[in-house]
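With one protein chain held back, the other chains of the complex are shown just where they sit.
Chain lettering (A and B) follows the sequence in which the chains are written, and residue indices restart at 1 in each chain.
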Amino acid sequence: MDRATVERVARAAHIKLTEDELRRYSDDLNDILTYFELLDEAPECDASGVNPVEVADVLRDDEPHMDIDPDLLLRDMDTYERYIRGPRLS
Amino acid sequence: MKIGLEIHVQLPTRSKMFCSCPTTDAPAPNTHVCPTCLGMPGSRPVLNRKVLEYGIMLAKMLGCKVADVTWFSRKTYFYPDMSKSVQITQYDNPIGEGGVYYLGKKPIRITRIHVEEDPGKTKRVGDLSSLIDYNRSGIPLAEIVTEPDLSTPAEAREFLGQLIEDIRHVIDLPGDGERSIRCDCNISVGKERCEVKNVTGLKNVERALTFEVVRQTKILKAGGKIDRETRRFDEERGVTISVRKKEFEADYGYIDEPDLGIYHIKEMADSIKIKESPQKMAARISAEYGIDQKMAKQLVSASVGLAETFEAVAKESGVQNAVKWVAGPVSAGWKAMEARGGTPDEAVGIIRRFAAGEITDTECAMEIRCAMTGESAEAAAGASQDLERIVSEYLDQNPEIVSDYAKNEKAANKAIGFVMRNSGGKHSSAEVVEAVKRLIESRMRSHGVR
Partner (left out) sequence: MTMRDVLSGLKETNARYSMFHSMTDDVDPGDAKFLFSAKDNLTSKDMETCAGSKILIGYRPAFDAAAISKMRDAGGKLIGKCNMDEFGFGTFSYNSGLEIPRNPYDLERACGGSSGGSACAAAVFEGHVSLGVSTGGSICCPASFCGVYGIAPTYGRVSRYGLIDYGNSLDKIGIISADAGDLRRYIRVIAGKDPRDPTSCVQPELRDEGRKMRSVAVPKEGIEGLSKEVEAAFKESLESLKGMGLDVEYVEMPSLKYAMPAYYVLATSEASTNLARYVGMRYGQQEGDHSLKFDDYFSSFRSEYFGDEAKRRILLGTYTRMAGFRDRYYAKALKVRQVVIRDYKRVLADHDAVLAPTMPFTAPRFDDISKMSALDSYKADYLTVPANIAGTPHMSAPCGYDSNGMPIGMQFVADHWNEEVLFDIAERWQRSFEARRPEVKA
């Protein structure tokens, strides 16, 4: 994993890295990815699945209801006239 | 020129896609919210069954192959209105793939249809911060992706209009459905394409695409190169603006959504029968009863119920009577009948009696009028006699209208205009049109014109 790739990954992940961190993480990730090369030789498998046990067809009925008072959810949020405040868009 | 669309339709469920918050209009910002749609740590999604059902209905309507097994994926991107910074959408194995949808006779290929959650809404305030309302967060959307088979902005608009009409009918989308439909428009005049994101409404889709055609053509003519990029449409100024270049596109890093599992939807899909879409119904009626496409379309777009009445009468009393009476006075009175919550059954019975020779032409017209509008027989008789008298007198004075009409139906417009101006607003335009055409045609028959 070269420096440019680490920078690209960090940008995608929204993490700013100092020069020192960039060097350190590049080294660590290279070690780790070298170890991960083991995966290339792992046997193939026709089975697949998102979960380790099959989770299938769990659905909810289309019935509206609210269990938690939204005011309770908003109590610790930075709000303005019930809008939740966030950073500038552009 | 190649145009492809990605159409987002809000699905009319009562509760949100992954939580039970209501989807109705909220009284204030952030009132229809819960830990799940706010992305609070510890919350979890549970899928609304109805979302899969609507997705399957639309997949069928679009002629897509419905997947046997479908599942969800996480699309990661950072934006203030995306509460988890992750959108639960579909990547591998969407609900439907590989469909075709006909715009008239032209096939428009449908790449795929999948379902996903809507983000919240952001309000811009000055330069200092943004304000977010998460009431919309988690509303279910269907995304329909077409191949770049559309050739002009006007065609794209026509396609979208027709598609919306069909969608509205098939999944009972409420009347304000157009605003709840958003579109990403991909367009290439030359080789490279641009994407105009998040355009709302038919007119804006055509405007945005037209602007792009002009912009891209100018650049190409001047020997320039189109940059692959994402743009947005400024509705007020009618222009598209670059948002980001291709190389700065987010890498969404899709992974399977591990909180939901998979869905075997084959059985569900087999058990769902969708209503015939208006476009298909018009095409079928035109072919089945040998009437022209324009009339079939008019019937269907006035009301699917009217078109169904047409079919019932055609089967029972012949196509001729269906054309004469259903496309005529039944259609004229349809709105009035709907307004008072009536049914067309009585009118169908009246036409049956006419076909059996039990009542005359004039009686039939009058009785249908009563049946549709709910007026008393006397009032209807009076009104219709008044109307017929005015029409007859005008046709007596202007006999050339009858002979011209045989060559061109527009000849009736002169009579229609006169009657509208001189009947004191007592008759709807539909009624006037019906009466004028009926009386002209009856004179043509008795004069042997044809």
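Rule of thumb we're sticking to: a residue touches a chain if its C-beta (ideal position, glycine included) is under 8 Å from a C-beta of that chain, and two chains touch if they have at least 3 such contacts.
Not measured: the values here are computed from a predicted model.
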Visible chains that the absent chain touches, using the contact criterion stated earlier: A, B
Touch with the omitted chain, as defined above, among B:G253, B:G290, B:G349 or B:P399: B:G253
Candidate in contact with the missing chain, chosen from B:K16, B:R74 or B:R443: B:R74
Sites on chain B contacted by the missing partner chain, in the whole complex: 35, 38-42, 44-47, 74, 76, 78-80, 83-86, 127-130, 132, 251-256, 258-261
Missing-partner contacts on chain A, residue numbers: 1, 5-6, 9-10, 12-17, 21, 25, 28-29, 31-33, 35-36, 38-40, 42-45, 47-56, 58, 60, 68-69, 72-73, 75-78, 84-90
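One rule holds for everything that comes next: only the chains that are shown with their structure count from here on.
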Complex interface listing, chain B residues touching chain A: 13-15, 20-24, 28-35, 38, 40, 46-50, 52, 71, 78, 80-81, 122-124, 127-134, 250-251, 253, 256-258, 260-264
Residues on chain A engaged by chain B in the complex (per definition of touch): 12, 14, 49-51, 54-68, 70, 73-74, 79-89
